[in-house]
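The complex appears here without one of its protein chains, the remainder shown in place.
Right after this comes chain A.
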Amino acid sequence: MSDAITGPQDGSALLPEADELYHPHSWWTRYVFSQDAKVIAIQYSGTALAIGFVALILSWLIRLQLGFPGLAAFIGPAEYYQLITMHGMIMVVYLLTAVFLGGFGNYLIPLMLGARDMVFPYLNMLSYWIYLLAVLVLVVSFFAPGGPTGAGWTLYPPQAILAGTPGQEWGIVLMLISLILFIAGFTMGGVNYIVTVLQARAPGMTLMRMPLTIWGIFTATILALLAFPALFVGAVMMLLDRLLGTSFFMPAILEAGQRLRYGGGSPILFQHLFWFFGHPEVYIVALPAFGIVSDLISTHARKNIFGYRMMVWAIVAIGALSFVVWAHHMYVSGMNPYFGFFFATTTLIIAIPTAIKVYNWVLTLWRGDIHLTVPMLFAIAFIVTFLNGGLTGLFLGNVVVDVPLSDTMFVVAHFHMVMGVAPILVIFGGIYHWYPKVTGRMLDARLGQVHFWITFIGAYAIFFPMHYLGLLGVPRRYYETAGLGFVPPSAQSLNAFISLVAFVVGAAQVVFLFNILRSLKHGAPAGGNPWHATTLEWQTPETPPPHGNWGPTLPVVYRWPYDYSVPGAPEDFLPQNQPDPAHAGAVP
């Protein structure tokens, strides 16, 4: 395969013949054990959305208990903790990370860069199958004796592996094994994305001509390759503590009056490892979302993204800074409190490039020609929720303000806005945007509108008021708050309201599912470039693109990806592979 690689400069010399590509020989190798990045992308997304639906149903059950305590007799405290743990872990790792990198990454990197496929297709296939195995191990843990782990998605030891926590028998072991598999599988995919971006771009596609989607995914992948090993190490060590009785994270411990055979380990060490992964993880999810949203806004506002170079540097700066802020999750963890000065400062500094991104999205709308298509609606909703969640991040990052708020519902509201709702809205927007390329058919816009309005307004109504519960002091991860004197009865009414909205929002996702399935057969034919977009994936000779993407010759890139509404040009977009020197944009 490596001879299919085309370097950016010497590309013309190395144009591969179409028949040099690996070709599938049977239905099995074409659709199941496929090495085509586009098929792998669909496999990744399908699996991730399926397990994501499980996590959504778990969130219903959580909300059932919080809104109407005791109504569901089968949710006791142990079950409740298992629900929140599995919900959180699935959403963050198995849904969001997998969809953005495995799904969008696989589909878009080769197509947007004008490559025929990923550089290591076999490894790419392996990446998916190991991911699937990780998901299956996770699912098995639901049925294991003792059930899945209820340690919270942060899995803090010692409690994660002690008997006072549900799922101590098998749940935690399977969870750790599943994470280890996930990371191994992801690493195979990640190496692939990076090498492909660096080595397989079409002639003329310089780094500063890459769409921001690719910049986001590329940077996020680098972050993931640097951050996941910390979690990997933590998971392996905890597994050893649990199975072989080592004491990496275990100090001397009394359980039911008995001294356990542990001693000398450090629980805080695990927290550092976890958050060294955990904070960059936020950006592993957010950076691809940033990139995608930039492209959606630019395309549907028919205007170049404002300040492209600033946007690229902001992504890179955020990526780099995200490795020096992790302990803002540990202000009240008992670590040396003087760390607080450093981590509060870095955390608030990272807000500056983040704010620049928000300004530039909004300024892209200014004097645009705004088409409120369904993808555009989702992109705008993303800005609102991300802005909201980013601003509450300033509360939690500013060490002393975090003290009363940490581990309350304020935190739950904050991270759902910023890394729950916001990226999910981008995933939806991205699916509405690229579905026509993947299937050749449009999604139904009216169903899309229904799905959008319920999801956006609903999600805001769920999580905005929740901040105020946290301000009141309502702790997170509480099976019930009954009996807490500082929680007034009205707070319970608010909880019931939030739960009702959550049920509606969850149900609205069925509309989306229905739309996806129905449009496969009945959607309006899309043509090759329904949105009149400039980037390469819309310029393929065939839609959906076949294996190899480009027919006999690779595209050649002449311009940046944002030549919308160039003055004097006949149409309001100039595709990246269109020479037209008369209308070369203002930027290379």
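In this text, a residue touches a chain if its C-beta (ideal position, glycine included) is under 8 Å from a C-beta of that chain, and two chains touch if they have at least 3 such contacts; residues count from 1.
Definition applied: contacts and distances are computed from a predicted model.
For the chain that is left out, the UniProt protein name among "Acyl-CoA dehydrogenase", "Amino acid/amide ABC transporter membrane protein 2, HAAT family", "HesA/MoeB/ThiF family protein" or "cytochrome-c oxidase" is "cytochrome-c oxidase". Considering A:I457, A:L520 or A:V556, the position touching the chain not shown turns out to be A:I457 (whole complex). Contact with the undisplayed chain is limited, among A:L377, A:A502 or A:I516, to A:L377. Residue A:S406 is the one among A:Q43, A:S406, A:T534 or A:Q578 that touches the chain missing from this view. Touch with the chain omitted from the figure is made, among A:T29, A:T246 or A:S333, by A:S333.
Set against the missing chain, the residues A:A355, A:V450 or A:V556 yield one that touches it, A:A355. Of the candidate positions A:N124, A:S322, A:N388 or A:Q578, contact with the unshown chain belongs to A:N388. Of the residues in chain A, those that touch the hidden partner chain are 77-78, 81, 150-152, 156, 158-159, 162, 164-166, 251-255, 259, 265-268, 301-304, 306-310, 332-334, 337-338, 340-341, 344-345, 348-349, 351-352, 355-356, 358-360, 362-363, 365-372, 377, 380, 383-384, 387-388, 391-392, 394-395, 398-401, 403-404, 406-408, 457, 460, 464-465, 468-469, 471-473, 475, 477-481, 483-486, 488, 490-491, 494, 562, 564-567, 572, 585-587.
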